[in-house]
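The structure's right below; bear with me while I get my questions together.
With one protein chain held back, the other chains of the complex are shown just where they sit.
The letters A, B and C name the chains in turn, as written, and every chain counts its residues from 1.
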Amino acid sequence: MIRVGIVGGTGYTGSELLRLLVGHSQVSLVAITSRAEAGTSVADIFAHLRGRLDLRFTEPDLSLLSECDLVFFATPNGTAMKLVPDLLEQGARVIDLAADFRLKDSAQWEHWYGMPHACPDLLREAVYGLPELNRDAIRAARLVANPGCYPTAVTLGFLPLLEAGLVDPGWLVADAKSGVSGAGRKASVGILMAEVGESFKAYAVSGHRHLPEISQNLVPFAKDGLQLTFVPHLVPMIRGIEATLYARLDRSGSDLQTLFEERYAAEPFVDVLPTGSHPETRSVRGSNHCRIAVNEPLNRGTVVVQSVIDNLVKGAAGQAVQNMNLMFGFDESVALEGVALLP
Amino acid sequence: MIRVGIVGGTGYTGSELLRLLVGHSQVSLVAITSRAEAGTSVADIFAHLRGRLDLRFTEPDLSLLSECDLVFFATPNGTAMKLVPDLLEQGARVIDLAADFRLKDSAQWEHWYGMPHACPDLLREAVYGLPELNRDAIRAARLVANPGCYPTAVTLGFLPLLEAGLVDPGWLVADAKSGVSGAGRKASVGILMAEVGESFKAYAVSGHRHLPEISQNLVPFAKDGLQLTFVPHLVPMIRGIEATLYARLDRSGSDLQTLFEERYAAEPFVDVLPTGSHPETRSVRGSNHCRIAVNEPLNRGTVVVQSVIDNLVKGAAGQAVQNMNLMFGFDESVALEGVALLP
Amino acid sequence: MIRVGIVGGTGYTGSELLRLLVGHSQVSLVAITSRAEAGTSVADIFAHLRGRLDLRFTEPDLSLLSECDLVFFATPNGTAMKLVPDLLEQGARVIDLAADFRLKDSAQWEHWYGMPHACPDLLREAVYGLPELNRDAIRAARLVANPGCYPTAVTLGFLPLLEAGLVDPGWLVADAKSGVSGAGRKASVGILMAEVGESFKAYAVSGHRHLPEISQNLVPFAKDGLQLTFVPHLVPMIRGIEATLYARLDRSGSDLQTLFEERYAAEPFVDVLPTGSHPETRSVRGSNHCRIAVNEPLNRGTVVVQSVIDNLVKGAAGQAVQNMNLMFGFDESVALEGVALLP
Partner (left out) sequence: MIRVGIVGGTGYTGSELLRLLVGHSQVSLVAITSRAEAGTSVADIFAHLRGRLDLRFTEPDLSLLSECDLVFFATPNGTAMKLVPDLLEQGARVIDLAADFRLKDSAQWEHWYGMPHACPDLLREAVYGLPELNRDAIRAARLVANPGCYPTAVTLGFLPLLEAGLVDPGWLVADAKSGVSGAGRKASVGILMAEVGESFKAYAVSGHRHLPEISQNLVPFAKDGLQLTFVPHLVPMIRGIEATLYARLDRSGSDLQTLFEERYAAEPFVDVLPTGSHPETRSVRGSNHCRIAVNEPLNRGTVVVQSVIDNLVKGAAGQAVQNMNLMFGFDESVALEGVALLP
């Protein structure tokens, strides 16, 4: 049994962490902080947790948090980096669900996030928490940077192709689509139901913060340089990401299906669908799975990969729990066994 | 460990049963039948069950089913009644999620369901599976009639008021709203997304089959006769029922909050919210809870009860599992501990 | 051709007014004001108006507005009452789409709206702009209080019954449901898509501001007192209101269908559907119609009326244009001929 704290629990990733952790047999939840809601019962804000969680939001309190074995940050970008150095020093381990420790290059981080980084030295130590890429390092990590939602879906989709050197890394296209919970739980006209319901659009076409993160994941497999065009879109639904990925095959006719199946054969949370499948986001709603299909339409030399996740689970809180399980030697699937909610 | 079969597993209540049962430690699923899909792997139709269930649909086969300790029927109305007598005779117990055994009066059943009943004698034996009303009888039952979705929400909302004799049973109004999964998984223009999305309407205003079922539940508490107006509506969402109930109080000012809290204090799946609450269907999405709030607006002598459930869980498959747990002496909450999926 | 100004044009009622007025042959739009967006082109905020409207938001400027023949207020409650007295004095006529002039009783207004009224004397002069009730007075009015969305749907549904004295006004129930655009275009967590999508709930059960407005409309037909229970609900869709109304008939068996058809025979925007119909909100999406059906289910003495409108059209901007047409002697339907957008 480990002692766990959550900093910033009033957003969707925070509440999703709670949903998963109340069912985790090895976790004792000792603190959940929120400046705005300090004193309020968690169940008063999140009615679905009534009867399952008897905890109140508290002010962020370093002394309490430093007694935890593990602290999750489910805060806006720029918050974790201010508290993490002290927490690590006092012996707590940390999983940051925000972006503070995702990029290795501090200059690039500062460019994309528009602020100075408070502890650039820790960028090197932080382990990028994609188990399919870094499982062993995660096990040993003090500080895990939990991946972004789009980067999870896109990286898992491109990875087998790039690792195998089958595609030209010089022109990759990732056309990704997300439900609106990805934009967070904040008062903003742009994500009102009357604004985004019954409509579809691209956004951030000129450049999105997840682009350098995806590139960082893939560039080791692109010796002559990687060029990725990444366009996110907003879908009128709450949960789910679908990424459709396009790349040019060096040669047509490879057995892509076997490539993908073998790459992910041992992965508990990556499911390669049969040839010809069209993964639906609902098939992973509430679950930690990434479901993937790969095709070469009409054998014309272009490979199309479809990759779906639940942005709040494999794209955030579920992956964080998976990382926690690895870090503390639990079975990797504890608290992540729930079947997706369909329909 | 009991052996369980499901007849008719390709609809939403069938797949929801599967979602719950794969997580049940005491259940061995031995057969799931579907004439139309016999031979097909369940996971090929329900992708969310991939990796969790290695079973194929089979033809309904009495000899196989009769070896089960329990058989669930998740079939259209009129199917179970043809097979149940034989199954019972051979020692299986049965929970019917359809309407075949919900009404005690066979004439009334035949009027509302438009066909002769195949085994009217069993109507008397069948136990109406609302644990909050019939827990002890369910424990001992061979045959449980699992309640309808609307009747569950409406009955639980009216029950404390009628049991206490606080309202006039001579004019009750139940204005109920359901997501579209309540209409089932069948090819029908009327429930296409392009027909029911972004729109709202009442239906069956002139009379709905759930009216006699609700009346049957409540009439024992109405010595001078019960008159209920029940109007269902279709909501452009997938899961969830909200029922807003109206009744005239015999006298204003009773402590309705305490009445409801005490009535349901021992119930694991009925949650009475604080005064002034507005239960949301999403707070029970995927969970077996019924959440209820009670008000007397402006102290004018009219009581308003709001009652929400997930139509596929407490309104169907979850309640069926709860009934199974009671029938076989398991803890009532086994496989029903999952927190609702919100947002 | 009349000169028209709009105060407060960045919300949904304002943009809907624009949508209708750009197609009105007798209207010259001379000003649209918004403090927050002064200087911005209207089409930059409302892309659907690109190419149809070459106007910029301006600061509210009394001198410009007072040169208008008509000024619409599409502002939050409490704004119009501060400017209207001056405008009227300078000869402009006014239609207020907010609630400032809807109630005749200033004490009641102040109770429900929580502020002192700036010009209670004008409450008497203001004409309640429901053409089906007050057509002649609207024609002559200087100041029209455009009805609320729920009051429009509920009043039109109850009116024939109460005028004819067929129901007991001592216990009326109005269970009303609205799409989320009714909550306006404002930054608020409670109306985010991730909060209200795929969910349904009642709100304001303990009392809603539209209750006194509806009561004021109906009380003249209830000589022994009116008692109405009104519960609004939030539907996960953008546009549309459905109100299901319940009343006890003094005697069963009246020809309710003929009653309704005759009452509204001459009304261009009230459509009584055939017996047995279930009006859908989508059948009036974008149109100024109210569609109504009336039933006495199972001939049990309770009448059920279903009434649907588009909350932004007949419930706001469309009715305002209808009132303008009456005030200035145009054909009542000008700019309101568009067919509803279905699907």
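Assume contacts are C-beta pairs under 8 Å (C-beta built on N, C-alpha and C of every residue); 3 or more make two chains touch, one makes a residue touch a chain.
What you see is a predicted model, and the numbers here were worked out from it, not measured in a lab.
Quick one: say which of A:102, A:177, A:263 or A:289 touches the chain that got left out.
A:177
Touching the hidden chain in the full complex, which residues of chain A are there? Just list them.
171, 173, 175, 177, 179, 194-195, 197-203, 205-207, 227, 229, 231, 233, 235-240, 242, 244, 246, 248, 276, 278-282, 285, 293, 295, 297-298, 300-302, 304, 306, 308, 343
Applying the definition given at the start, please give the residues of chain C touching the unseen chain.
Against the left-out chain, chain C lists 12, 15, 19, 22-23, 46-52, 181, 185, 197-198, 238-239, 271, 273, 279-280, 282-287, 291, 337-343.
Give me the chain B residues in contact with the hidden chain, please.
So the residues of chain B touching the unseen chain are 12, 179-181, 183, 185-189, 191-198, 236-238.
We take it that only the chains that are shown with their structure count from here on.
As a quick test, compute the distance in whole Å between the mean CA positions of chain A and chain B.
36
Just give me the whole-number Å value for how far the CA centre of chain B lies from that of chain C.
39
Using Cα averages as centroids, what's the distance between chain A and chain C in whole Å?
Roughly 45 Å, centre to centre.
Indicate the residues of chain A shared as contacts by at least two other chains.
Those would be 12, 181, 185, 197-198, 238.
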